[in-house]
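And now, chain A:
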Amino acid sequence: MEQIGLYLGCNIPLKSPDIEQSFRKIFPVLGVQPVDLEGAGCCPAWGTAPSFDLNTWCAISSRNITIAEEKNVDIMTGCNSCFGVLSEAKHFLETPATRAAVNGSLAKINREYKGTSDIYHVAHVLHNQIGLTKIRENLKYKLDGLKIAVQTGCHTLWPSDVYKVKEDNPYYPTILKELCEVTGATVCHYSRLEGCCGMGGMRSTDAEKSLKLFKEKLLSIKEETDADLIVTTCSSCFMQFDMSQPILKERGDIDFEPIPTFYYTQLLALAMGFEPQQVACISQIDRNPIIAEIQSDARRIKEGV
Partner candidate 1 sequence: MIIDQNKIDETIKIIKANGGHGIQKCVQCGACSAVCPGVKAGFPLLCRALIKDLLNGLLEENIENSSSWGCQACNRCTEVCPQGVRPQEVVFAFRRYQANELAFSTSSVTSQMNLYETGHAVFTDPKEARRKVGLPEETPTSAFNEAAQQEIRTLMDNSPMGELGLF
Partner candidate 2 sequence: MSEKIKVGFLLLGGCAGCEMAVVDLSEKLVDALAHLEVVFWAPTVADVKYHDLEAMDDGHIDVAFIDGMIRLDEHIHMAKVMRKKAKTLIAFGVCAALGGTAGMGSLHTKEELFSKAFKNTPTTDNPDNVYPSPHCLVDGKYDLTLPAYEDKVRTLNQIVDVDYYIGGCPPHHSHVEVAIGALVTNQLPPKGSWITNGKAVCDVCKRNPTRNEKGGRVMVDKVLRMVDGIPDDNVCLLQQGYLCFGPITQGDCGGSCLNVNIPCRGCGGPIPGNEDYGAQALTSIASILGSEDATASLMAKYPNLAKFFYRYALPSGTLPRKM
Partner candidate 3 sequence: MSFNPNIVGFACQWCTYAGADLAGNLRCKYPPTVKLIKVPCSGRVKPEYVLQALAQGADGVLVGGCHFGDCHYKDGNYKTKNRMDLLTKLIADMGFDPRRLRLEWISGAEGQKFAKVITEFTEELIALGPNPLKKEEELINE
């Protein structure tokens, strides 16, 4: 079975381990074995080293990458921020002067960045490496009739020149759309598809501004799609959708019930028949009804048909 380095980042292993569990459940079934990158740390997040010193950023990022290089595997991450930070660092490390400086720092911890491991997002591995057909073959439940609004997140879209896998049109991303459609669900277009959710530095700097931006996006989803659920491949976006909808509701800023939000692999794990208690159990929004709907008998795919 093909191996890939599972780079967890911070939020997924520490705050949303059910997402981590969903990775660990689905990938071996789909023919890719995630390998732990022991001792990998923060990517580092935009608000830390990248905000202080470029070479320190690259040094901490490349330390993570060297762990994968030692195992001779590429890196797969489920967090868009990690994907962006590592990809950009890799891009900066193409400059010989930066690479030399960074390797000077890494020498102090007996590491050397070689540039042999590529950075992929979980969505890329599912879409390009495993493929839609293989996913379809492993479904236990079909999601026909469910309406999904997708949230790709910024850091797999731009700047497109630093990413290993690019959307055909970053302003109209289709990778997650196709991944959702393979379950049988309908993915509805909404105008703010590629818009930012407001998580990240904005959220910690000025929560009100962040919520304002988020609300615009949420309304676009609600009004234009009336989706049954929201699916994302960004752990930060997931947190914003999961955490901020109840806040807006409570403050009376929205007049509809929060829309259940899943990380894509959670949805897929459910559709593949895994236990919700393991793969989709941590949420601010009550997801039980929709999970029950997804794993209802009516949706079960009969063996051999």
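Operating definition for what follows: contacts are C-beta pairs under 8 Å (C-beta built on N, C-alpha and C of every residue); 3 or more make two chains touch, one makes a residue touch a chain; residues count from 1.
Candidates were picked such that all candidates are chains of the complex that A comes from, given by their letters.
Keep in mind the model is a prediction, meaning the values are calculated, not measured.
Asker: What candidate from 1, 2 or 3 touches chain A in the complex under consideration?
Answerer: Of all the numbered candidates, the touching one is 1.
Asker: Would you mind writing out the residues of chain A in touch with candidate 1 in their complex?
Answerer: Counting only chain A, the residues touching candidate 1 are 8, 10-11, 13-15, 17-18, 20-21, 24, 36-42, 44-56, 59-60, 63, 84, 105-106, 108-109, 111, 154-155, 157-160, 170, 195-196, 198-202, 204-206, 209-210, 212-213, 277-279, 281-282.
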